[in-house]
Every structure is written in C-alpha cells, then in structure tokens.
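Dumping the structure here so I can ask a few things about it.
Right after this comes subunit A.
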Amino acid sequence: MQIERHDTDILILGTGGAGMFAALHAQQSAPAGTKITIAVKGLIGKCGCTRMVQGGYNVALGGGDTVERHFMDTIQGGKWLPNQDMAWKLCEQAVVRIRELENEIGCFFDRNPDGSLHQKAFAGQTADRTVHKGDLTGIEIINRLMEQVLSRPVEKLQEHRAIGLIPTKDGSALAGVLMIDMRSGKFRFVRAKTVLMGTGGGPTMYKYHTPSGDKTMDGLAMALRVGLPLRDMEMVQFHPTGLLAGDHTKMTGTVLEEGLRGAGGQLLNGAENRFMFDYDAKGERATRDVVSRGIFAEMRKSNTTTPNGGVYISMSHLGPENVRAKFPGMVKRCADSGFDLAAGLVEVVPTAHYFMGGVVVDPDTRTALEGLYVAGEDAGGAHGSNRLGGNGVANSTVYGGVAGDVMGMDIRNMGALRDPDESVLEAEITRALRPLQNKIAPIQPLRDKLQEAMWEDVGVMRTETGMERGLTRIADIQAELLEAGVAGDNLAFNLTWHDWLNLASLCEVSEVITKAGLARENSRGAHYREDFPDSGSMESSYFTVARQTGDTLDVTREDVQFTIVKPGETILPEGEPVSLVEAAE
Partner candidate 1 sequence: MSVSVWRGGAAGAYQPFDVKMEDNQTVLDVVAWIQQYADPTLSYRYACRVGMCGSCAMMVNGVPRWTCRTHVKKVLKDGHMEIGPLRNLPVIKDLATDMDPFFDKWVAAEGLHHPTQTRHDPIEAIDPDSAGRVEANAGIECINCSVCYAACDTVAGNPDYLGPAALQRAWSVYNDSKDANKQTILDAVSGVGGCHNCHSQGSCAVHCPNELNPMNAIAGLKRGTARNFFKRRK
Partner candidate 2 sequence: MIHGHRTHTLWIAFLLHRISGVALALFLPAHFWVLSYALNAPQKLDGFLHWAETPIVKFAEFGLVFLLSVHMLGGLRLMALEFLPWTSGQKTAAASAVAASTFLAGIFLLRAI
Partner candidate 3 sequence: MTLKLYMAQRITALIMAPLVLMHIAVMIYAIQGGLSAAEILGRTQGSILWFLFYGTFVVAVSIHAAIGLRTVLSEWAGLCGTGLNAAAWTILALLLILGMQAVYGVTAT
C-alpha cells in the first residue's frame, strides 16, 4: 500500500470550537515560521457539533454572577466528579474567550435593549449566564471562526480522516497521525511535533442521537489504541426531547429545544396523558437526566407509546400562534419532517447528546503521551458526571485556545520531528484495509444493531444484567464487522468504507462505555443504575479510568481530588443567595 508522507510542526485534528481556537492561538503563540496544519473529516467549520449549538455559551460576566458561582454550579451539576482545576479554568477563561469571540473573531451575541449582552439561565444554573445568538449560537461562533481560519496561512487538509495516532518506537511520544485523504482514498501520514486532538467525541452509537453524522468517536478509539487512559467513560448525556420521526430518516434524534419545556410544553404518553408528575415534582421542568428517565420509564410500560415508540410533546395549549412566534425555527424544522409543532403533537424520545468522558488530560490539555494534546468533547474531566447546558461550547473554545497557546510554547523546546514506529503504522493501515479483503456485506444493518444494543442495554437506565448482555451484543457485532466486506475497487470518496471505519470506532468505545458503566456501582448524574439507584457518598467520590493494554481493557477507579472545594462546602462568600435566578427552573 503506498502512503504519502507529509511533515508539519503543529497538527490540529477537527474544526469544532476546540480545533479552530487551537489553530488561531497556535498561530499567535508559536515562533515565526512554524507550520500549522488543520485536518478535518469534513469541510472546515461545516462538521462537528459546535456548529449545532443552539442554547448558548456559559460565562459569568458580572451583574451579580461570578466565576466562583459558575464554578460551583459546574461542580454541583457534575455531582462532584469534575476535575476541579479543569472546571475552574473553564469558568475563569470563558470570560476571556467570550470577549475574544466578540472583539477579535467578530461574533455578535444577542443584546438587551440597553445594548448590554443578553444572558439567560439554563436548568441547573443559579444565575442568568448563558450568552447566545438567538437559538443558532453555534452557527455564529463557527462561521466567524471559520472565516478567520480560512483567511490565515494555515495548511488545510479537508476531508482527511485521522485513523491512527502513531507513537515513536519507544512509545514515549507521538510521532504523527495516520489519515485517509477521503477524496482520493489514499493514506497520508503526517508527522508533527505537537498534535491537538479535537475530534469531539459524540455518542452516536445510540439509536437516537443528536451529534452530526461525521462524529463517531474516532478520537477516543485512537487514544484507546495508543494506550492512553480514558476517564468517566460511562457518562453519556441524554437530551430528553429528540425528534422521533421513524427509522427511515436522519431527522430522528435531532434536538427539539429545551426551551419548549421551559415555556410550558407538556409531555404526553401514547394515550395522550401527562405523565412527568408521576416521576418528579417539577414535571416537565425537571433537569435533563430526570426527564429523560421519566420518558424512558414511561416508554417501557406497555401500551403507552406513540406510533414510533416514544412520547408526545404538546405545545398547542399555549396557543399555536404564540408557539409559532416564539419558536419559529423549531416549528419550521418539525414542519419539514411533516409535524405540526404549533397546533399538533410531535413525537419525541430521549436522545444521546453529549459525551462527558474522554482522554485524561491536565488543565493545560497535555496528555500522558508527549506531543499529544486533547481539548473539547474528546477530553474528560471538566464536566464530571453531567455537563450543564452551555458549558459544552465554553469548554471546547476555552481549552482549544489553551491547547493552541501551550503547543505554541512547548514546540520551542522540541527539536526535530519524531520518527514513527513503522510497525504500528503498518498495523493501523492493515486494520483500515481489512474490510477490502472481506466478502461484501451491507454495513448499515450492523450499525443499526449496535445502536439498538446500546440504547436498550447501556442507555438511559442501566443494570448489571443489561450491560453484561450489552457486552456480548457488542462483541458479536464487532466480530461480524471484522468479517464484513466493502468493495475496494475505488476508494475515492468511498463512504461505505468510512461507514465501516466509523462502526469500528463506535464498537471499540461502546465496549469501554459498558465496562465503565459496570465499574460504577452507583447512580451519578447521567449514569443511572437501576440496581444501584443511590448516588453514593460524595466525599468518597471516584471516577473511572479505562485503559487498554494489548487486548485487555481494564477499568479502575480513582478518587476525585477536591483541590478547590469539598462536598458540602462552597467557595461563594457567606450570605450569597443560593440562586440569583428568580423563577429558577
């Protein structure tokens, strides 16, 4: 197999908030003449989830709100599992990053009539903190970042998919990244002194999921194969109201905004009865995890589901005109797939939304492998067991920028490019080429199978038996995948080959999620064990760490270090009100 070799100084994988900021900051911090390359699975700025951010960006900008309060909300939202130093840096740097976005990148966020920034409160926040641009905040952020990156002398490798992190022979450092140039189907090995991985996780191994189609956990699978520790891998956040439009459409799973419930939207079961109050006193306005579990439990009861097996969201009692005026984007989106949100019923289902788990990093985004940095949804630690709405994009932009700064500095102490372990390179190529030798078989049914298995056995509510069954199902699918073949006569833009590779990544990470889920014998944040419904003692909180050595995957527990605040305590000054939000949801 011929492979093209390519050298650069700083390589960035992904063009979400993390990748884009890394590119811009690396350019500012690296010595003149440093070559920066950005490689992405899709088109620059047109893939990934940062673009899909609706609600907004959490940042404490005064008016009573403080970094301390943002931090406390983040720790409490994460149920004391977050790495506190990371959470602190997230909250502290978000202030700088939002100013950078407005003043240097050119975003314009919504204003109050007096011209000051408009901020609102998502569930789980004790202050009006979320900066936004209507409900299309991500488009504004990514488009503006994209313009800046496109206009700079950064080498662009679009539709280049990373498939393997290639270490040096002694395994101590990263030599470069193996990619497939998707347009030609050729392999390209890119050496770099520092690499930022910002491929954005993305729990798309669930039947219902929100992230964009390009996200298939490639980054975490690559990290796993190169032996890096991954933390909090059991933590998958479900959004309660994904659109449910049947199995034949990609629209299924996409988010119907949180604000619908906030505004008074009601959830009805198949018999058109309200049910959320059976599960929580706050009804539909409870937090994401609670509502998701309520819906899931209701769906499990026989005879109470909608035609497609979910529940309904109903807005019409608020007045169709009113709904149309308040949620024009959502109404139009539903109409496009044949639903009348304003006056009728729309089927919804909980949908996998965000992945809290990720590579173990330090607050400077460094990993255990010299030369590899990880930021954004690929990095674990900042959110613990649950991510607050609005903290996702803050996290990716803050840490992407940090990674850019740090790489630009670190590179000064790095001499020559490192040579790869050719045997690992060879092995990764062989792995990727495997389906081309097999007998041709459709790949999509296997993906469907994995998504069913994860949804049923490792989903919103988990049990030991379920997860054990899940492991067997994943293993079976993985075995089938290894025998499934793809026609290899033309590898240019061969989506089916990439479907195979996508599914390979998803299977690997699904196994880790399940094993981490088994290792956590309590219920925290997004992780709910029906056999261990108790949250366990906060003081002795632990997080899971998964690591692959050879063919064995080990999951261990590590104690959370309360470096800034201990459970039951707060860093807010005495006498501060618990919440500044008047009608806290």
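As a selection rule, all candidates are chains of the complex that A comes from, given by their letters.
As a convention for this text, a contact is a pair of C-beta atoms (placed from the backbone, for glycine too) under 8 Å apart; a residue touches a chain by one contact, two chains touch by 3 or more; residues count from 1.
The shown structure was predicted, so the numbers you read here are calculated from the model rather than taken from an experiment.
Here subunit A is displayed by itself, and among the listed chains 1, 2 or 3 from the same complex, it touches 1.
Those residues of subunit A lying in contact with candidate 1 across their complex are 42-44, 46-48, 51-52, 61, 96-100, 102-106, 108-117, 133-134, 136, 138-140, 143-144, 147-148, 150-151, 158, 183, 212-214, 245-246, 248-251, 254, 333, 336-338, 440, 442-444, 486-487, 490, 492-496, 499.
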